[in-house]
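Subset of chains shown; positions unchanged.
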Amino acid sequence: METRRLAIFLFLLSLCLSQSWGTQNYKKLRGRKPCKTLVLYFHDIIFNGKNAKNTTSSIIASPEGANRTILSGQDHFGDLVVFNDPITIDNNLHSEPIGRAQGIYVYDNKDVFTAWLAFSFVLNSTDYMGTINFAGADPLMNKTRDISVIGGTGDFFMTRGVATLMTDALEGEVYFRLRVDIKLYECW
Amino acid sequence: METRRLAIFLFLLSLCLSQSWGTQNYKKLRGRKPCKTLVLYFHDIIFNGKNAKNTTSSIIASPEGANRTILSGQDHFGDLVVFNDPITIDNNLHSEPIGRAQGIYVYDNKDVFTAWLAFSFVLNSTDYMGTINFAGADPLMNKTRDISVIGGTGDFFMTRGVATLMTDALEGEVYFRLRVDIKLYECW
């Protein structure tokens, strides 16, 4: 009888101590299961000197000698684009937008298409109200590219995570559509 | 007597188990009470071709055809501005600066004033020494706009949070003053 009780004491004690250890080292124990996931699309229509009406983005900087009306020949090296693109929940450009993707990307390589991005999703729908902020490198020729979710506000207060970009469509050098799989690992 | 002891055992056990659960799910339990708050102002004087001496910012990129001396007509769409603005603890431009706000903003909409920002507060005073880094969308026409605090150094080592921007003054297209309510939720 005494032995059994002592066994329970020791069990409880070890449980408590293991938790104490767990609290101090929680970082290493954290799983990689997202606390929230979203799949969204955004649509970029680049101004090329002729299509002003429907465009959602524009080249605003480039190396000396290049013009800013059309993307440069050398894998667009040095072209910096500002964008304000509609975000949809499916891959249809004409679906009702649930928000806007706003920010910049810049092509940073002469030998292969590579870009660096920093932007925000400004969501304004019945399902989501708030912003998600992103930054990272975008090696466009890879099927999937991971960038960081560096913060959020509103429904995405203080969030962090990883977003996987996929080029879902590409029409000439005028239209492209990105699918973004957003996996949030910090939710408050 | 035995029953009472068993009850205590079970109580302790459940307490421990609930904590174990608590540790794994701590993210959901975190409060939204800031660990530090600051209210600061920064002052942006845009170069317009005539006021070089006192300016703190300059247009450095814009779409083809636009010049970079004055902000463009279409809600300044595509104008990218670099700034290095004094930060003060009250709304007086002539107060002793406690640091500098350094970074970029870019106007990203033709139909309404909207910008995207990324910048740092470099604080250098008796009260604060260190940097706070920010990024986010800034729909200027809203009374308040929330952006993310994405990191910090020095006194703001590893911090994260949310900053609320308010346009505190606007004089023509030359001077504006932003009030920033910084709420930090991660303090190390």
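Note that the chains are named A and B in the order they appear, and that numbering of residues resets to 1 at the start of each chain.
Throughout what follows, a residue touches a chain if its C-beta (ideal position, glycine included) is under 8 Å from a C-beta of that chain, and two chains touch if they have at least 3 such contacts.
Keep in mind it's a predicted model, so treat the numbers as computed, not measured.
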- Query: With 2 copies in place, how many does the full complex contain?
  - Reply: 3
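Everything below uses one rule, namely that only the chains that are shown with their structure count from here on.
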- Task: Just give me the whole-number Å value for how far the CA centre of chain A lies from that of chain B.
- Result: 19
- Query: How about chain A: which of its residues touch chain B in the complex?
  - Reply: 5, 8, 12, 15-16, 19, 22-23, 26, 29, 35, 47, 49, 58-61, 67-69, 80, 82-84, 102-104, 118-120, 122, 131, 133, 135, 150-154, 157-158, 186-188
- Message: If we count contacts the way the header does, which residues on chain B are in touch with chain A in the complex?
- Response: 5, 9, 12-13, 16-17, 19-20, 23-24, 26-28, 30, 32, 60-64, 77-80, 106-109, 114, 116, 118, 135-137, 139, 146-150, 160-162, 185-186
